[in-house]
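Would you mind keeping the following structure in view while I ask a few things?
Note that one protein chain of the assembly has been removed; the remaining protein chains are unaltered in position.
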Amino acid sequence: MRIQANSNLLFIGDSITDCGRVRPVGEANPWNWGEVGSGYVRDVAAILGAAYPERAIRVRNVGSSGNTVRDLASRWKPDVTDLAPDWLSIMIGINDVWRQFDSPLAPERAVPLAEYSETLWSLCHRTRPKLKGLVLMTPFMIEANPDDPMRARMDEYGAAVKEISEEFEAVFVDTQAAFNALLQHHHPASIAWDRIHPGPVGHMTIARAFLRGIEAL
Amino acid sequence: MRIQANSNLLFIGDSITDCGRVRPVGEANPWNWGEVGSGYVRDVAAILGAAYPERAIRVRNVGSSGNTVRDLASRWKPDVTDLAPDWLSIMIGINDVWRQFDSPLAPERAVPLAEYSETLWSLCHRTRPKLKGLVLMTPFMIEANPDDPMRARMDEYGAAVKEISEEFEAVFVDTQAAFNALLQHHHPASIAWDRIHPGPVGHMTIARAFLRGIEAL
Amino acid sequence: MRIQANSNLLFIGDSITDCGRVRPVGEANPWNWGEVGSGYVRDVAAILGAAYPERAIRVRNVGSSGNTVRDLASRWKPDVTDLAPDWLSIMIGINDVWRQFDSPLAPERAVPLAEYSETLWSLCHRTRPKLKGLVLMTPFMIEANPDDPMRARMDEYGAAVKEISEEFEAVFVDTQAAFNALLQHHHPASIAWDRIHPGPVGHMTIARAFLRGIEAL
Amino acid sequence: MRIQANSNLLFIGDSITDCGRVRPVGEANPWNWGEVGSGYVRDVAAILGAAYPERAIRVRNVGSSGNTVRDLASRWKPDVTDLAPDWLSIMIGINDVWRQFDSPLAPERAVPLAEYSETLWSLCHRTRPKLKGLVLMTPFMIEANPDDPMRARMDEYGAAVKEISEEFEAVFVDTQAAFNALLQHHHPASIAWDRIHPGPVGHMTIARAFLRGIEAL
Amino acid sequence: MRIQANSNLLFIGDSITDCGRVRPVGEANPWNWGEVGSGYVRDVAAILGAAYPERAIRVRNVGSSGNTVRDLASRWKPDVTDLAPDWLSIMIGINDVWRQFDSPLAPERAVPLAEYSETLWSLCHRTRPKLKGLVLMTPFMIEANPDDPMRARMDEYGAAVKEISEEFEAVFVDTQAAFNALLQHHHPASIAWDRIHPGPVGHMTIARAFLRGIEAL
Amino acid sequence: MRIQANSNLLFIGDSITDCGRVRPVGEANPWNWGEVGSGYVRDVAAILGAAYPERAIRVRNVGSSGNTVRDLASRWKPDVTDLAPDWLSIMIGINDVWRQFDSPLAPERAVPLAEYSETLWSLCHRTRPKLKGLVLMTPFMIEANPDDPMRARMDEYGAAVKEISEEFEAVFVDTQAAFNALLQHHHPASIAWDRIHPGPVGHMTIARAFLRGIEAL
Amino acid sequence: MRIQANSNLLFIGDSITDCGRVRPVGEANPWNWGEVGSGYVRDVAAILGAAYPERAIRVRNVGSSGNTVRDLASRWKPDVTDLAPDWLSIMIGINDVWRQFDSPLAPERAVPLAEYSETLWSLCHRTRPKLKGLVLMTPFMIEANPDDPMRARMDEYGAAVKEISEEFEAVFVDTQAAFNALLQHHHPASIAWDRIHPGPVGHMTIARAFLRGIEAL
Partner (left out) sequence: MRIQANSNLLFIGDSITDCGRVRPVGEANPWNWGEVGSGYVRDVAAILGAAYPERAIRVRNVGSSGNTVRDLASRWKPDVTDLAPDWLSIMIGINDVWRQFDSPLAPERAVPLAEYSETLWSLCHRTRPKLKGLVLMTPFMIEANPDDPMRARMDEYGAAVKEISEEFEAVFVDTQAAFNALLQHHHPASIAWDRIHPGPVGHMTIARAFLRGIEAL
């Protein structure tokens, strides 16, 4: 288990991370429900609390639905720098890609690959020195067919995350790979209505990929 | 992992099991949220789905808030027998004890130990032969002081569960012991506002005790 | 235009037909909004009213969300026979197939192909003699990849509809084909969040396929 | 079909255009419902999307309930100029006239003909050079009797629209004429409760008049 | 003033009479608001209470929105006979006519003139002997043009009311005539959005016609 | 009838005047309900509209619940002066007195007689020259016993209104006298639950006193 | 203090007793709020619990808003007899009188004195033998003037309660006297908006009169 006792761990991302977390900062309290939302962050916090109570890890969540990496950059100071995390986990890129496919007539809503990579790189560059640990999670699409144009594009963004991970010695969490394994037993229709927002099994899949990344499973 | 592929697993109990599950029967769908409620049944279903997708275990929940073992007996046919579970998990007794302490003036609301044991025994006797597996979970109180009168009484009910477990070759899950371990690192105030209804860490603690019981952790 | 002046036209089906129509019978009034719901039935009624005002065609809707062909059979007398339509349009089968993929653990919720074909055949057999005209519309999946297992299964159900159409001299409306044409210009993500429930463009696509079928476009 | 591929088309007007569109700008997404409201703009967007998917026309709506031409002038920069439409469609004047008849004691709420014409002319003058195409739709009253004083007044405003249309080489859409045709088969009571706000048949009538204007029907 | 002290006066009719009155029987209490609804019955009750407090007249309201004379006949025993009024006031017929014009495709919703006259005659015949006084009010349309087909039809129903009035020595209240007078100063648009349901001025107009009929103004 | 054709008439006061009127200014439209609230202002507007349609009198309402004369003074410019009424009607003082009796411990909430008289005098002084007509209505208590301390105090405030009326040649409306007459036939319990806020009969009593004052009854 | 340890004490009455208690039976739990409503029963239960914890008195409430003694008689078996109280407290009569004054036109809603006395006598006669103690509380009106007709009538009903009290050796609680004492320092307007339903001070006044009656103050 790589996260040190008494560390504080911050999650940032889009709706997958948000899941209804409290504003301005969602914080996991053992006796409280909605504060970190109902997604993978809740699962991670619950498992860390139940399995490693002696570590006393503080978990906070600043994910925001609909965000792209461009939105992350615009709120980085209040939502990341000012919270001074020991460990930071970023999962971003789904909306950067999705808007290219669900809103083709409104190109200003999407973020092209080059801008995505540069922005994410720059955020890591700015923050990595102050962290004990950084986790980078790929965006994903719950689609079994690797030739689907949106899945293929998502994989390119995931590859960019991998590259940046290596440069910054981050823990790399391949959520797409985790879903690919799950899709060998399930049709996408049984995991997520829209192939993006999973139910509890999908969120637990993400949580377990994260926990495996920090060697807590 | 003791639950066979393609089994259906049914949970019955009180508010700890219920947690807002859908009526008349809560059923875990991988892509769905509220159906089995927000408690330990959800955690168990999510982890079984994420870690054992190839087993295809169907999870259903008929817990009902406020129930005592007397209520379970009164709805056993429609809610257990008619659903024909392969595996059945029962956690009951918290309200049987709690009403003795929070409603001392209304003794008809509580269930004394003898009636509790006999009723639970009789339900197991009636149903065990049709099951592939039975899980019996103790009731619990999130109270560190074993001399607290309500905690002491709860322990007696837990002991009854243990005895019945042995007679019926059930998987015995000692949730009180699981909470006792957690209480070595946390004051009860950080786990549950009322020392009964825990937040996500407490439910995950129950879920992990269950999973350990069925050898899935 | 094949529907005669002063005819009454009845639509039955699942959520695609329902779209929030009024209970017990949704009826299109020119000055009224929600009565026939917000889907393709509304589009058909609006276009018939605007383009053929002199025909005075009465449009009613008894679609019900979540229905399979089994549900249609169970409510056929009050919802079809008793309303004595001149023309009847049926679109059913999406849930019959979908439940096989999104709820694999609850097989009782789905309808296998044989039962589907026999039930639909029997409903047509019972009602065709009383009708001036019958329209059968295929179920569909907004999925471009014909090898997707659910799309492939849906196509088999569509083929059954085609066969029954021919036997009963029904107007056959191939909604899957209509969506296939649309998918040459759009990724599914831009038509329907869940690849089943389209927005206005998808419903207009269905409406236009229907109107072409009755030679009104 | 006169609107070029990849154009963006903007609608402005009063409640007939608004119909509950999203703020600050309603935008038609193929998979989305309420964004452009539930009126003729939705019908136009749905039909363009279903019939001309290869044109990829972006449809936006900035209609606002209760507006007169005076309100349009006051929000022209943010709501029209800044959105830089390729094609612009304006339908205004109903409230300019209606207030003269339903609020005779509050004359400041209505807009007299001279002010109406001058304002509309000036808006066209200011914007026409930047547009690929302009559509001007008459205001209307769903009243069959041309001698009704409010219908007669509305016709004068419609005549002003026609004149301005010619000067600016706009597509002229005579919605009053479209309703007059419909009124040959329907009493006004069956089209609109208040002789102004039609139901789906009336909105489709407007949409078809628009589509005929741009040669898309 | 023709209504005797300590009489009880009952109003029956459609939405014009109903106006949100309480179920099962609306009753005017001097200190209470909604009980007899917000329409002309409230105005009559308020004026009788303020101008003739010494008469102590009890006012009750059993009007029901959407009713035709057919509906009145079906609820005559519980809603009229059982309440044993001294004076009874009936205003019915608007929906009997309106449905012919707003729902031409659903002829079963309207009531033709012959059935209307016979039913109203038969209700009066059955009840007149038990009454101290009967008031018959015409249905009306807030339409200035007597050649409008719906207004012309409404006038025929009003003529039937007049004839029945004479046969049964009822107080005849010509609400259409009262609105005709008002329409010399107002366009219909300023009295009622739908030419049927007036605002406070229109309801006061009906109330004053009623009061003039009973010689209380 | 003293109010001239085409005049605009403004009402200001407390909750008796307010009665839920629209903000910022309630305005009576013949076809509209809630705009001037549900109290005596509505009754006056409805009767003026029904009985004097040719006068075309515009009625507006800026009464505000809970107001004392102190509150009126603080909002006089926007709510009276800026609206430039031809006729102005003021009814104030109930709360000035009531707070002395229902909140004896919070004396800052009430307005003593001297301050009341001076403030009301000063408002009249400031505005009378710009008016065609001024109406001053007394505050009232629906209490039959003139020795009740609150009723006695209210009478003193009413006397002050009378005096000011005479000085400014205002129409003086003695609402207390109107209620006294009503109380000869009714116990206060049948007019107003709290002896202040009457139901429809009480509001019509106020309205008739007003109408008598302007010679319209 | 006259109520014995471990007794159960039941309150029945009208809205003064009800005050929003839970259905079907309101029961005071020390940790619970709304169960016995927010009125004098709550105050009694709270003071008995705080001042006599060792007595363990169970307090239940079956008061129902709007009830007269006639309503009590009609629900006596389920609401009193079946609950088998040790001590019973009855406060009824306010509505029996009030309806005579607030609804003079609907005499069937009130209960005349003779019927009131006989019914109350008969309920006491039927139940007294099974009770350890009976408390009879007078109805009251928060009106200082004993000549007010409704106050005078209420006093007659209170006198009847006194007489019945003596016959059945009940504890007699004179709530009117308690309010009379309070009215020497307060105008009714500061105790209850409608001279019937008091706020917290009035309810505490009733509670203290009750506690004095059972010698607990």
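Quick notes
As written, the chains take the letters A, B, C, D, E, F and G, and residue 1 is the first residue of each chain.
Rule of thumb we're sticking to: a residue touches a chain if its C-beta (ideal position, glycine included) is under 8 Å from a C-beta of that chain, and two chains touch if they have at least 3 such contacts.
Computed from a predicted model, the values in this text were never measured in an experiment.
Only one residue in the set G:1, G:25 or G:46 touches the chain that does not appear here, and it is G:46. The chain not displayed touches chain A at residues 8, 27, 29, 31, 56-58.
Mapped onto chain B, the interface with the missing chain covers residues 98, 101-104, 145, 148-150, 186-187, 189-190, 193-195. Mapped onto chain F, the interface with the missing chain covers residues 102-106.
Keep this in mind: only the chains that are shown with their structure count from here on.
The chains that touch both chain B and chain C are A.
Shared residue numbers account for over half of those found at the interface formed by chain C and chain D, and the copies are therefore classed as meeting with the same residues. The two copies, chain B and chain G, are related by a rotation of 90°, based on C-alpha atoms and rounded to the nearest 5. Work out the mean CA point of chain A and of chain E, and you get 67 Å between them. Annotation: 64 Å between the Cα-based centres of chain B and chain E. Distance between chain C and chain E, defined via averaged C-alpha coordinates, is recorded as 45 Å. The set of chain B residues touching two or more other chains comprises 29, 31, 56. If you sketch which chains touch which, the pattern fits none of the simple shapes: not an open path, not a single ring, not a star, and not all-to-all.
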